[in-house]
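Missing here is one protein chain; the remaining ones are kept as they sit in the complex.
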Amino acid sequence: MAATAVNLPSAEAGAEDVNLLSATVVAGLKNLGTIISPALTKTLIANSMKLTLHPDATIAPVPEIYASNAACAKQSEYGVVTLYAVATKHGWDGLALRQQLENLSIHSMAVDELTRVFEDNRKDLILRQLQLGHNFPHITDVQWRIVSDVKSSTSDSSTGVANFYINLGHFRQSSGERITVVEFVCNAEELQSLINRLKEIERHCAQMAVA
Amino acid sequence: MDEVDKIIMHQLNQVDPGIDPTEELSEFTPEQVVRAVSGCLSEIRPELELPRSLPGGAMAQRFGVASSLAEGCKECGYRGDIGYQTFLYPNAVELRRLLMYLIEQLPRERLEKEEGTGKQQSLSHRELLQRRIRKELTTQLKTPWVPQFARSVGNRKSMGCSSLCIEFRPHVNLSVPSADPEKRTKEEQQYFDQLAPNLFQQTASSSVDLIASVLHKNELDRWGRELQDSDLLFVDSEEPTPILNPSKSHPEKSSSDVEDVDPTQELSNQVQELQIQCETLLAERKSHAAALSALKLRESKAAEEINRIQPLLKAHERASLVLADPEENIAKLEALLKSTQAKRQTLTQQWQEYRKPLLENLETLKSAKEAQHVQGIRSNIEQLEKELQEKTQLHNELNAALRNSSQSLAPRKEYTRRIHEFIGNIRKQRADIFKVLDDTRQLQKQLNVVGAQLQRQFNYTDDLLFQSAKHDLHAKRAYKLLAQLHSNCSELVECVSLTGNVTKQIRELEVQIDAEKLKNVLTSLQQITGDIQKFEQHIQELQAQIQAVEQANRGS
């Protein structure tokens, strides 16, 4: 099923291939294997892929890429990253990518390497681009505590009821730091109705999954 | 219960057209039960191999079929009391419960498919999407929870969402060497070779995203190129192109490269000069073009004037020729006039002669055509009348069918009204239950308080009496009596709670008895005894056969 969905755009892509990549990208790709040596090409592609997939991770710089012809290398880096981004965006598979590159008459060694790396990392690329876009604060974590007052400035006696402090939040991916999205108080009755409401969502989802 | 039965029968009829929707559930024979249940089961789980009908003859086979069906129902998740007896000795209450469960489990798609027959061959995008959503939901509902930081790894296989969200925030001004190296100035080339940060350094800040930036720039480049092409078409005609280049690539550079101010300043000054120059040249060109077009307009006007005047000139020349010798010329002209008139008369005569037959011909053809037309309309009318009759007939038939069908299915409004009623009742009952529960809780609380108080009191008294019992004889007796009292009282309490338990059990048993009574055991028992007798008969027959065979063997 997924294969048919992917094939559709790639079949159409032949007609509009040139349109999807800008001249700068094409020029950058053409440098690979020609101006930039085959060995350096491999390093450059691998490095670009790593930096694309792990934007927050600290990855050791590879100075030899820029040792000679730095402008071309910079252009090629941009070309490779853009190529992968566009390919992932339009759901190309390895074959479609190869076809595109051959239409652009890229150096054959570079085509092989680009396709291989793309196929190896396609899933990660899709996952990476799936995360990109507009989102509301995403809740993945719940913290709670039960609180009961003993005495307060306005009342000498305790209310004698346990309250819940519910804290919904998520973790920052890079640092693991927890970010509170919302915090509120409720009593047992309100908590029960909240749980019921959430279960209603779950039930609805289960129904959608079956029907 | 009637409506429920109606709905059940309607659904069964859809599953298996062999089941008539007018039959009564309470009068189902074992054969019908087996047929209905196995029909439903094969819809729910087509992979199960189930017998479709109950064999008429041997009890053992009937038993086997019934137990395999019961097994199938259990596998589908039915939790009620079910076994071979449900099928062989059906009773309406259990059967209703079972069929209601099975019908609820029926796959919905079947109904949808039936509605849209003929569209099945190719799945539309919508259906595909629905399937994907369903799949995604099922996996998410089933997969165990994974902590967020492990999700990118944990959900990788299923392509599930890692629940990490990145805003689409592009770096709007990425500086990357442009496509054509020849168009770059020396300074630019040097800048890109040495100073310029690479793509990843430019997008390292947490406020922008690499992929977003790249996609943004790619689209901008593609879009921008088209725009510039149209610009170039205009400028190309007069201006040399190179002058445009630095001005195009320069802003990018100046914004990205702030630290070395001097060359930039110089360059920008230069560019500004060139731009001003360019502008003045363009303005000049514009004014020249305007003058040119004005001149062209005047030229065309003059040519027009000339064309208009020339025929006039010719006429005037002729007139002056004629006026030179008036009398002779007038006579000549009169003779010419006369001859021309004679010529014209003969021509009209000829025309009339030629025209007459043609007119007649036209007349005849016209009338023939009209007659044909009328004929056609008439036949058309007849045909339409026939069609009308057919349609009215069809309409009547359909009306009758509609009436029948609306009668057979109880109106939806009625159902909803009833459902509302039920819901109202249930709500009322729930409130009552809550009330009772509250009362019970209150009572329990009081009981606990009193019990605790009593316990404390007892302990205290016990202590007190024990202390004094050491010295006082009466107190000793009192202490003994207290102990006895305490044990008796606790026995009493135990008795009361036991009684309560027993009453509860009695009530449960009563409910059970009522339920059993509903199952009309007596008739089932009769049936069972009948079947057992059949079995015995069968066994005896078999034994007789065996004996006969043995004797035959011995005889030989």
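Order of writing sets the chain letters: A and B. Residues in each chain are counted from 1.
Simple rule for what comes next: a contact is a pair of C-beta atoms (placed from the backbone, for glycine too) under 8 Å apart; a residue touches a chain by one contact, two chains touch by 3 or more.
Everything below uses one rule, namely that contacts and distances are computed from a predicted model.
Note on the omitted subunit: UniProt lists it as "COMM domain-containing protein", one of the names in "Large ribosomal subunit protein mL44", "Cytochrome b", "COMM domain-containing protein" or "GATOR complex protein NPRL2". When the whole complex is considered, the residue among B:4, B:60 or B:129 that touches the unshown chain is B:129. Shown as candidates are A:38, A:61 or A:137; the residue that touches the absent chain is A:137.
Mapped onto chain A, contacts with the missing chain fall at residues 5-6, 9, 85, 88-91, 126, 129-130, 132-133, 135-142, 144, 146, 148-150, 152-162, 164-166, 168, 181-188, 190-192, 194-195, 197-202, 204-205, 208. As for the chain not pictured, it touches chain B at residues 129, 132-133, 136-137, 140-141, 143, 145-146, 148, 160-161, 163, 168, 211-212, 215.
Here, only the chains that are shown with their structure count from here on.
Rounded to whole angstrom units, the spacing between the C-alpha centres of chain A and chain B is 27.
Per the touch definition, chain A reaches chain B in the complex via residues 1, 5, 19-28, 51-52, 55-56, 66, 69-75, 77-78, 81-82, 85-86, 89, 123-124, 126-135, 138, 140-141, 170-171, 173-174, 176, 202, 205-206, 208-211. Residues of chain B that touch chain A in their complex: 108, 128, 131-134, 137-138, 140-141, 148-149, 151-152, 156, 159, 161-168, 174, 176-181, 189, 192-194, 196, 198-200, 203, 206, 209-212, 214-215, 217-218, 221-222, 225.
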